[in-house]
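Removed: one protein chain of the complex. Kept in place: all other protein chains.
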């Protein structure tokens, strides 16, 4: 299905419905539309009456197979402020353990008459698979180590509010690239918006085959954070999970911090080179491991702005997926 | 006395002949014309191959009779041109005792469509720790000669060494599922490379197979025993096997039909139909595998037929079961991939799908040339037929068929087991 208007997500499916499964589904204009609408939604959030009647009578289900209070609450508020009926269903324990397939679980939920399914799953590709099975709009709220499209959109939104257009801006993404769904979505989003992107990590935390990927998609790789910082307009620190240490991805937390942490010294170096540079973190943070308190809490930090932008961006995504539906046929 | 006359068949590509089969044995080859009272199978334009032998199937019985039974798997095998299949040991319970092996043998005989030869587990419960009763399985009525923990790798080098040493006494062979569990753990499901990175799927690097293959050929050399590499999937493994054979090491190898054609990019849509272990690899590996099969480095094609109930595949990709169907499509895939492209002639197909696997498995009644005195196990193939695979037409109980919708050149016309026609044109006879 193609229309002049496919403001969000494109993957064509059995039901012909629009989904947001990957940032790869969005072209530049579509990202622009979502971010611009998010700015209007953000304005609404500042008002006393935050609720808009737009999605009255529509049902949004947050189907989370993996805990994430932050993302779930953000989608929940986004839906509620657009007057949709929002329910949360925990998918944990409802599948493999009881002999029920993912398809069974999802079809059971969808059979309740759902307009949009917001899916979080620990397995990469889960949202993609679900979109082939159900007759509802599917929004990927994080699938395994694959993608987290709304996080990337809100990151771009937050950075743009501070930096202006991201075209030609240099964004460094630092940390556990292999296990991060945020990095994949951000790469796609930032490259589409014309930013220069450098991924920084020890070689053991870079995904296999990233060399050819970088060449194909036009981003840069580095193992040297200090060499990258002086030209960065934005630094996005990724969470390093402590359990990775037992996997032997790096020797100790101390060594990681020295090599790849945004320490006070590095913060000073960054500010000296570019006083307007900003710092992001998709959360939750390991203070003292990948990010020092000074970096997380200073004026250059966008971390709380990211959270507040999350609701606006998700309102925008819900609006563009759910409104105007009949006109799309 | 039952007689069967097969007329005008091209015997593995060496010219049209008639074959007379009496009491399950080929009694005449040449221009026979007619034989009074014999059932006649007109085979003009068809190629006759010795009955196909599959070194690697999962028939799921006992334990998962909802996915496949020995009877349904035998039916799929017969339709696919097979007269003998080896049934892997990873059932529930595991085939790690003489009794379990005899049970599989008996269920196969009861079905009566192909010879079902049980594979014995190398270690108890496939746990990789203690040797299973290898000798008792060998001494049983099932005469087990091939041992494998398939699905799991015998990754402990000491256990592998002992197994190789032990089976040497009765010329047994260990068929290794080569997967270093530290380099490719249980969640590994996508060839490690750019695509696995993009898709966020746990990588299954070729090196996890290659290091085990390299280790095992050295263990085979050291023990003077025989090792067989199951489902070789990478160019690196091919190199190791080629080197080992040049050294005179007693190693054989098999490749699956799917690794000869299907590539890792099929995973881009997260369809668990294409989830298999070892995973689908890039085109370079596919090309190397075809070349190795053509030049004899790889000895055999084995299907790794792995039926799964729908509800075991309809999970998120990493949670879904590994494996795909293969018995009914194997000959067509090999024909389309190797014969149509000129990489193998029909004599070559007879070698890699019948005589070599029969020799590796020690199946004396199979893989014999179609000459007077051989058991009448044979497969008639229409080399020019085009088939479009339809998963719903399968005799397997499962539908995880990666070939669905594909058009292939070359099809099994009939299968004969010891003089009895077991299947014709995609259906049981």
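A and B label the chains in the order they appear, each numbered from 1.
One rule holds for everything that comes next: contacts are C-beta pairs under 8 Å (C-beta built on N, C-alpha and C of every residue); 3 or more make two chains touch, one makes a residue touch a chain.
We adopt the following convention: contacts and distances are computed from a predicted model.
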Undisplayed chain, where the name is taken from the UniProt record, one of "ABC transporter permease subunit", "NADH-quinone oxidoreductase subunit J", "Bifunctional protein PyrR" or "Heterodisulfide reductase subunit B":
"Bifunctional protein PyrR"
Let's see if you follow the contact definition: name the visible chains touching the chain that is missing.
A
Going by the contact rule already stated, which one of A:40, A:67, A:226 or A:265 would touch the omitted chain in the full complex?
A:40
May I ask which residue of A:30, A:105, A:186 or A:286 touches the chain that does not appear here?
A:30
Give me the chain A residues in contact with the hidden chain, please.
3-7, 28-30, 32-33, 36-37, 40-41, 43-44, 47, 49, 51-54, 82, 319-320, 323-328
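The rule is simple: only the chains that are shown with their structure count from here on.
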If you look only at chain B, which of its residues touch chain A in the complex?
192-201, 203, 205, 269-271, 310-319
Using the touch rule from the top, collect the residues of chain A that touch chain B in their complex.
95-96, 99-104, 121-126, 128-129, 143-147, 178, 181, 184, 207-210, 212-213, 216
